[in-house]
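Could you have a look at this structure, given as C-alpha cells, before my questions?
Here the complex is missing one protein chain, while the rest keep their positions.
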Amino acid sequence: MLKNLPVMVVVFLLIAGYMMPIVARWDRKKCAPLAALAMGFGVLGSLVLMNTVITSGQPVTYNLGGWIPPWGIAVKIDYAESFMLVLLTGVGAIILWYASGDIGQELGHKVTGWYYTAFLLLLAAMLGMAMANDLFNLYVFMEVSGICACALVAAKGDREATEAALKYLLLATIGSGFVLFGIGMLYMLTGHLNVDFVALQLRRVWMFYPTVTWVATSFFVVGFAVKSALFPLHIWLPDAHSSAPSPSSAVLSGLVVKIYAFALMKLLYLVFSGLFTESFPVALAIRYILLVFSTMAILGGSLFALVQVDVKRLLAYSTVAQMGYVFLGIGLGSPAGLAAAMLHILNHAIMKSCLFLSAGTFIHVAGVRQVRDFAGLSKTMPWTSAAFSIAALSMIGFPPLAGFASKWYLSEGAMQSGEPVFVVLMVVSSFLNAWYYLPLVGRIYSAGEGGAAKEDIPLSMRLPVVLLAACCVVLGLFPKIPLALVYRAVDKFLLK
Amino acid sequence: MKVVAYLLLVVVLSTLVLAVGEMPTYGCFNPTHNYVYDRYVRHGVEETGALNVVAQIIVDYRAYDTLIETTVLFAAIVSVMLTLKSGSH
Amino acid sequence: MTWPLLILAVVIPVTGAVVIALLPSGDDTRRNLLAVLTTVITAALVGLCVQRVFAGNEYSSPVLYITPLLPLALRLDRLGALFALTASCLWVFATVYSTGYMAHEHDRRRYFTFFLLSLAATMGIAGAGNMLTLYLFYEMLTLATYPLVIHEGSEEAQRAGRRYICFSLVGAGLVLGGLIISSAVFGDFEFAGSKRVLDMAQTGLLSCAFLALFYGFGVKAAIMPLHPWLPSAMVAPTPVSALLHAVAVVKSGIFGIYRTTFSFYGAGLVSGLHVNAFMLLSAGVTVLMGSVFALRQDNLKRRLAYSTISQLGYIVLGAAMLNRTGVTGGLLHLVNHALLKITLFFAAGAIITVTGKKNISEMSGLARRMPMTMTAFGLASLGMVGALPTNGFLSKWYLIQGGLLNDAFWVPLLLVTSAVLNAAYFFPIVIRAFFSKGDFERSEGPEAPPSMLYPILILCGLSMLLGLWPRPTLAVVDVVASALFGGVR
Amino acid sequence: MHDFILKEVVSHLIPFIQIYGIYVIMHGHLSPGGGFSGGMVLGLSMVLFVLVFGLREGLKKISHNTSTVVESLGTAWYATVGLVGVLRGASFLVNKAAGIPTGQPGELLSSGLILVITVGVGVKVGSTILTLFVELIEEGSEE
Partner (left out) sequence: MNLWRAVLSNYPYLVSLVLFGIGIATVLTRSNLMKKIIGINIMESGVFLFFIASGNIRGSRAPIIELGTDGVLYANPIPSALILTGIVVSVSVTAFALGLVVKLYKFYGTIEPEEIIEIKSTGR
C-alpha cells in the first residue's frame, strides 16, 4: 500500500467524491464523516509522503499502469510537491471542517452532498496537479479543478454567484485553452509529454525553433496567469471570490489560485529553465514581464481593495495583490525569491483562509457584510475577531507573524537579484495593506452594537478559524520549518 | 473596447504567423514522431492485446488521464446539479 | 549564564499584562498593586543587569535563528543599559502616577494591560542584540501604544490614533526597507559598527538605506517634518503623554537612530557616506521650528509636545555630529530631558485632574492652588531652558563643544537661540501662575492626590540633584560614548 | 409532440441505435470507437426517446435516483478496476503486467482490462449525456 501511496492519495479522494452523491441520497448525515475520512487519509498520506521524501532525499516516483516514462504517465513527488501536498490537504481539511458546520445552513441541505463531492474532487484535482509530472495529465487535472472551483462558486445559487461562476468558467477555459495550446507546441517540438523528457529534449531543440519555444512559454504564462489572477487578467476573481459561500472563497483564494502559480513555477524552472540565458533574451524577457505585472498586481490589487466596502470583495482584491507577491518571487528567480514565493503560497493560504472563514462567520452569524457595520464585533465574537485580527496583521507583515517572513524573503530575493527597487515596492505595499486592514481591525474592536449575534457559533466554525490563526503565529515564529523544505525544493528548481 | 480587442488579436496572431512558419513542416516526420510513437505502434498489440492504438493509449498507456477525464464528466454533472438545485431553499 | 535575567525583563511585564487582563475589571486595588509591583521588579532587574554591564560584563543571549536569514538575539551593552535604566525607572513613577490619574477614567484594565506591554516592548528595544530584534520590538511598541493613544475613545482620539499609526507605519516601512538593503549589503544584523569598512561600490545603496533608517526611526523621534503625530497624540491620558511622548516612544526612536548610526553602521562608515549633512540639517530645523511652534500653543500639553520635538532635535544633533563630545551631550540630554519633561507632563496632568484647566490662558494664579506642583514645574522649566545649576545646562554645554569640534559655529548660535525661545514659551506660564491674579483659592488638605504629587516632587528633586552633582551621570554617559566609538566594549 | 408516426418510427429505431452503441463500445479495442463514442450513441438514443415521448416517459424509464447511482458507480467502476492492479501487487491501472489475461489480439474478448473499462465508461458516458440533457430540459421547462 505504501508503494502505491502517491496515487492513492488522489484516488481515495476521488472515490470518496464519486460515492458522495449516493451517500447523500441514502443518508445525508453520513456525508461529512465520509468527507472527513477521505481528507484524513489525504492528510496522513501527504505527511507520510513528505516524510519519505525528506528521509530518503530522493523524489518519490510512481509509474501509473506500470509504464515507465516516456511510455506512460508518471507521478513525481519531490520536496516542492510534497510541500504543496501537505499544504493542500492540511488547509483543505481545516476548511472542510469549517464547511461541515457552515454549508448546511448557508446553502440548504439539499445540495450538501453535491457540495462535498465538488469539494473533494477539487482537492483531489489539486493534489493531482501538484504531483503531476506529465504535461497532459496536468492539463486534465487542471480542468477538473477548474470546473469544480466554478461549481463551488455557483453553489451559492443566487444571481451574483451564478454570473460570477459563468465569468470564471469562461475565462478559466480560455486560460486552459492557452495552456493546452502551449502543451501542443511543446509536444510538437519534443515529441514528449513527460516533464523531464520535455525539458531534456527542449534543451536540445529549442535553438532550431526559438520563436515557437517563446510562443509556447508565453502561452503557458498567459494561461496560468489567467487562472491564478495575475493583475490585468484578474477580472473574474473579485466577483467569484466574494459571491461564493465562505468555505468556497477560502478554498479558492487560499488554494486554487496558488496551485496554478505553483504549476507555472514548476514549468518555468523545470522545463524552460535552460532558456533563461543571455543567449535567448526573449525568454529572459518573460521574467521581466512577470516582474512588471506582479508589481502592477501588488499596487493595483491593494488600491482596489482600499475602496471596497464589502469585506469579502476587499479580501478578494487583497488576494490579487498577494498573488502579485508570489509572481514577484517567481519572476525574481533568485533562491530567496523563489523560496519566498513558495513560503508565501503557504502563508497566504493560511492567512487568507483564516480571513475568509472568520469573515464568513461574521456574515453568517452576525449578518454583517459591509465594513462599516463591523463595529463592536469583538464583544459578541471575541475568538473569531481575534483570529481575524491576527490574520489581518499577518497580512500587513507585522513581525513576528507569518506574513513578515515571506515579505522579508521576497525583499532578500530582490537584493539577491540586484533589484533593490522591489524592496521599496515591498515597503509601499505593506503600507497599502496596512491602510485597508488596520481600519478593519480597529473597527472590530471599537464600540458598537456589532450586529448582535443571532445564534451561537457552532464549534466546527469557531475552532478551524482559531486553528488557522494559531498557524499564522507559529509559522511567523518558526518559519524555518517550512523554509528548510522550501530551500531544498528551490535548489532543485535552480539546478541547471 | 471591441476595436482594441480585435487590434490586439490581430497583432498577436501576426506574430504567431512567424511561429507557424518556423514549425516543423506539416505531414512530414518531425520530433513528434519519435521512438514513443514507434513503440506504441510496434509493440502496443503484444503489450496490451488491443488492435486500436488509440484505445491502447487512452485505456492502457495513459489510462490515468482517462480516469481523470471521466472525472471531468462526473464533475460536470455534479456542477450542473449543484447549480440547478441550489438557491431554491 | 546570566542572560536569562534579560529575557525576564521582557517576560515579567508581559506576564503582568496578561494577569491584569485576566483580573476582573472592577478590581482596582489589586490591579494597581500588581502594575506597580511589576514595574518595580522590572526596574530592579534592569538595575541589576545595568550594574553588571557597567562593571564590564555583557549580557548576551544565544542567537535564535527563526530562519537562517533572520536571527533574534538579546544583548545588553552600555548604550542599551543607559536607555533601559532610564525607561524602567521612569516607568515606575509613571505607573504610580497613573494609579492616581486613572482612578476616574474608564477602561482601566485595558489601559494597564497595554501600559505594561509597552514596557515590555521598550525593554526589548533596549536589550535588542541586533537590528532585527530591535525592529521587531519597535513594531510591537507601535501596536502596544496604539490603544493607549485612542484610550479616550472620542472622535478626536480616533483621529489622533489614525495619524499616529499612519506615521508609525510609514516609519516602520522605511526602517524595514533600510534594514533589508543594509543587511543584504553587510550580510548580517550585528552591532559591529566599529568594524564596518566602506565599500566604494555600495556607497549609493548604503546612503539610501541609512537615510531610510534615519528617517524611519526619525518618525518616532519626531524629526521635522515627520512630527505631526506627536502634538495630536496629546489627547491621550497624561501619564501616557508623559511616558510615551517624553520617554518611551520618542526615545526609542532616538535610540534607534543612535543604534543605527553608531552600533549598526559605525561612525566611521556614516561619515564616509557623507549623509550627516542631512542629519544636521534635520536636527537643526527640528530644534528651531519646534520651539517656534511651541510659542503659539495655548494648550499646555501641546506646548509641551512641541517643546519635546525641539528637545529631541538636540539629541539627534548630538548624534549627527559624529564625534564623542557631541554624543556625550546627546546622551546626557536623553537622560536629562526624560527627567525634566516627565516632571512637566506630570505637573500638567495634575493641573488637569485638580482644576480641569487645559489651556495656559486659564492658569492665572494657579500657584496659589497648587504651590508645590507649580514650583516643580518652574524648576523643570529652568532646566529645559538650560539655566545654570540645572542638569539641562550640562548637556547643552557638551553639545556646543561637540559642534565646535566639527568647526560648526552655527551650533552654539542655534542652541542659544533655542534657549531664548525656550525661555519665551516656558517662563510666561510660570509667571502667569505665580504672579497674575486669578480665581484660584488656597485650599485645605493636599493639592493633588499623593500618588500624583510625590512622583512629581521626587522626579523634580532628582533632576535638580543631577544638575548640582552631575558627576555620576557624566561618568556613565562618557563610558557609553566611548563604547560607541569603539573604545572599551 | 404527439406525432404518431414519429413515435412509431422512433420506438422501432431506438433498439437498433442502442445495439449500434453497444457494438461500438464492445469493439472499442479493435476498431475506431470505444467507450466515449459508443456511450455517446447510447446516451443520444435515450435523448431521442425523451425528445419524442416527453420528459415524464423518459423519467419513468430512468429516474433521477437511477441516473445518480449509475453516474457514481460508472465513474467509481474505472477507479475500482484500476485498483485490481494494486491488489495484485502491481501498480495502479496495470493491465497485462498484473497477470490479467489479454487473450488473442483481434478477438472480441481480448485485451484484458481495456474491455472492462471501456464498458464501464460507455455506460457512464451514456448516462451522463442523458442526465445533462434531462436536467437542462427540466430546469428550462419549470418556469
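Order as written gives the chain letters A, B, C and D; numbering starts at 1 within each chain.
The rule is short, and it goes like this: a residue touches a chain if its C-beta (ideal position, glycine included) is under 8 Å from a C-beta of that chain, and two chains touch if they have at least 3 such contacts.
As the structure is a prediction and not an experimental result, all values here were calculated from the model.
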item	value
Displayed chains contacting the withheld chain	A, B, D
Full-complex contact with the absent chain, from D:V10, D:I62, D:L115 or D:L132	D:L132
Touch with the omitted chain, as defined above, among A:C150, A:L237, A:V371 or A:A392	A:C150
Subunit A, residues in touch with the chain not shown (by the definition above)	136, 140, 143, 146-147, 150-151, 154, 157, 159, 162-163, 165-166, 169-170, 173-174, 177, 180-181, 184, 187-188, 193
Those residues of subunit B which, in the complete complex, touch the missing chain	1-2, 5-6, 9, 12-13, 16-18, 20-23, 25-30, 32-33, 36-37, 40-41, 44-45, 51-54, 56-58, 62, 65-66, 69-70, 72-73, 75-76, 79-80, 83-84, 87
On subunit D, residues whose C-beta touches the chain left out of the figure	30-32, 34, 36, 105-106, 132, 135-136, 139-140, 142-143
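Throughout what follows, only the chains that are shown with their structure count from here on.
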item	value
Distance from the mean Cα position of subunit D to that of subunit B, given in whole angstrom	22
Subunit D residues counted as touching two or more neighbouring chains	71-72, 75, 79, 82, 92-93, 95
Contacting residues of subunit C [partner subunit A, same complex]	65-70, 135-136, 139-140, 143, 153, 158, 161-162, 165, 169-170, 173-174, 176-177, 180-181, 184, 205
List of subunit A residues in touch with subunit B within their complex	7, 14, 17-18, 21, 64-65, 67, 70-73, 107-111, 114-115, 117-118, 121, 124-125, 128, 136-137, 140-141, 143-144, 147-148, 150-151, 154-158, 161-162, 165, 185, 187-192, 201, 205, 209-212, 214-215
Subunit A residues touching subunit C - in the complex, by the definition given at the top	336, 393, 398-400, 405, 408-409, 411-412, 415-416, 420, 423-424, 426-428, 430-431, 434, 438-439, 442, 446-447, 477-480, 483
